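One structure is given here, and the rest of the page talks about it.
Just one protein chain is left out here, and the rest sit where they should.
Read from first to last, the chains carry the letters A and B; within each, the first residue is number 1.
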Amino acid sequence: MLKQSGYGIVIVIGLVLAALTVLEYFMAINHIGAALLMLVATLKAILVIYFFMHVSRLWTAEGGH
Amino acid sequence: MRIGSLGLVRGLVGYFAGLIVGMAVVVILRLALGMSAWDQEAVWVGGLISAIIGFLLGVGAMSDWLKWTRGIETPLHHGPPAGKPAWTRYFGVDYNHKVIGIQYGVTGLFLLVVGGSFALVFRTELADTGISFLQPGTYNTFLSMHAWVALASILLGVGGIANYLVPLMIGAEDMAFPRLNAFAYWINVPAIVTLLISMLFGWDSGWTAYPPLSLLGPVGYQMVFLAIFTIGLSSILGSLNLIVTMLMMRPKGMTLFRMPILCWAILATSIIQLTATQLIGQAFLMLSFERSLGMPFFKPIYDAAGVNIGGQPILFQHLFWFYSHPAVYVFVLPGLGVISELLPVFARKPLFGYRWVALSSLAIALVGFLVWGHHMFTSGYQPYLRVVFMISTLLVAVPTGVKFFSWLGTLWGGRLIFPTPMLFTLGAISVFLIGGLSGPILATAATDLFLHDTYFVVGHFHATIFGGFVFPFFAAIYYWYPKITGRMYNETLGKLHFWLMTPGFWLMSLAQMTAGTMGMRRRIADYDPALGVQNVQLLVTIAGFVIAFSILIMIYNLFTSAEIGVLAGNNPWRSRSPEWQIPSPVPEHSYARPISIVGEPYDYGLAGSSYVAMAGAGDD
Partner (left out) sequence: MAAITTAAQPTALHHDTHAGHDNYAAQLRMNRLGLWLFFISEAFLFGGLLATRFFLWGADTRPELDQTIGLIVTSVLLISSVSMRLAETAIERGNRRAFSIFILLTALFGLIFLAGVMVFEWGLFPSIYQGHLTPWDNKYGAVVFAMTGMHALHVISGIVFILIVWNLARKGSFSPERHWGVESCAIYWHYVDVVWIFFYPALYLIGNAVHIAAH
């Protein structure tokens, strides 16, 4: 059985993602280059993949949820 | 038994019903939007998409999934369909990987014959200068169809090898996702029908379908795009299934480095198919949309100031070759795996450098992603890219060389015997050598500038594909035939097949390369007598017919031997691989009990070594 995740952490990650999106927007307004923007996007993607898609279940969970 | 109860028949009915419905829907939509009723591009695309879905619904490839969406559970049915003759299961949806493997393999052989006959048609035209019976447009249609039908046949043949053998070789009951497996096979069928329909309308660019030509030609292109997209979907789903099967379903004791070597080849192949295939799907989809909606991905549009605000044709070449170069390894890696699998059996010696061979498949697959630009030396991309792609391409020769040395090392000092599968294995090596040696000549930008788009390239890739796929595929067919049918093929006919086909092929590819160096271009219906290639061309045509004839001998052999061949027994080749430790033909549930692995796979001739342990199998 996997450790159950709480509702709280989901909200926190959501807020972090929102903050990063706003950051992206202001980076773009200030013409900060493509590479850095893609870096922030990658960071967001990693957060989603790790916390929302719980990728680690691929190699940790022994079956059950 | 009613003919309408065959899945295939119901699928075809669904196909044509879907075609009509889809076309009608597009026409009605167009009228509703105030457009003219008929636009052949849009109407055909709509019709064909709906036709493919119609086929899948008709054949029943999605029935279980549709039930799942409504919460109905569907237990896996085993064995032939109730109340029908056993052979009918091959013509309908069946979830057993052995049935699906045969379906793949037989469809592949069928397409090989069809694609080969197209080649004979246009080869006959080329036997002499002047236009004899094929007008250039028709010639190009036959040539282009030959390529894609043959490529489809290879993909299906690879699917046949993989689906039939992988679960058997790892002692698994079936594939990880049996329904997905059946689905992945069946979507090929409407795709093939669609591809064949394209002939009625014609298309003339060759298999590469480069724009702008492919944007301008007849509507047959749309069918090709859709057909290839669908076959690509099959590759993706099939390879996904294979990867999961190999990673998750191996028996106790079978570490990755104790898998049969063919599985490694299939694993590497599947990685390519899973990923790169998306790019050709995308490229063909973009062509399709550019034709039907005018979205300018590839056609330049110049504004008043002379700036290009449209697309770029070269983008297509990048997308296309990002798949199509790795795809050539999809064609050959399984075949090279078959060679490595068979040689130790017939040399009664361990496979030389097992680990290196296993890893070389992966290396070829991965480096193969970085070399697509060697097809574009003359495309007009940045000149420095030529150097980059030349170096990366030549790097592929290293892992390929590893395989060659392993084969030599395995043969060296072996106690060789030469039944038909062994002959084809050796033939494969000799032919692949011809193809492999011509590769670096093309990979060197300086020489390729002269050889590009000549018959030299044609000679090169036929030698690689025959050496890497067709010969090993035939070897595999002869080798596993007794396991599949329980009977031996006719050895005399097998040898006859080999001794017609192999010299025929050597002759054909060397003659093609010669014609190329003499200035014969590819994809043209006619050539200048002053080139002096007439005799060479005649040779190619004759050799082509000899090869075709020899393949008919094989098909005859396969059909008759299934009835009258001598009973083969469980393990006629004295192989160590798991699939040979069970009865022939393989029973519905292949392994009565789970197997376990207790040693190295290829330790032939080492006293006291064993590979497979069959739990409770008794008394040996």
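The rule is simple: contacts are C-beta pairs under 8 Å (C-beta built on N, C-alpha and C of every residue); 3 or more make two chains touch, one makes a residue touch a chain.
Predicted, not measured: the structure shown is a model, and the values here were computed from it.
S.K.: Going by the contact rule already stated, which one of B:213, B:562 or B:614 would touch the omitted chain in the full complex?
M.R.: Missing-chain contact among the listed residues: B:614.
S.K.: Which one touches the absent chain: B:248, B:398, B:437 or B:524?
M.R.: B:248
S.K.: Of the residues B:286, B:345, B:451 or B:525, which one touches the chain left out of the display?
M.R.: Among B:286, B:345, B:451 or B:525, only B:286 touches the chain that is not shown.
S.K.: Tell me where the left-out chain touches chain A, residue by residue.
M.R.: Chain A touches the chain not shown through residues 4-7, 10-11, 13-14, 17-18, 21, 24-25, 27-28, 31, 33-34, 37-38, 40-41, 44-45, 48-49, 51-55, 57-58, 61-65.
S.K.: For chain B, which positions touch the chain that isn't shown here?
M.R.: Touching the chain left out of view, chain B contributes residues 69, 71, 78, 173, 176-177, 180, 236, 240-241, 243-244, 247-249, 274-279, 281-283, 286, 289-290, 293-297, 301, 303-304, 309-312, 315, 318-319, 322, 569-571, 574, 576, 581-583, 587-589, 591-594, 598-599, 609-614, 616-620.
Criterion: only the chains that are shown with their structure count from here on.
S.K.: Taking each chain's centre as the mean position of its Cα atoms, how many Å separate chain A from chain B?
M.R.: Measuring from centre to centre gives 40 Å for this pair.
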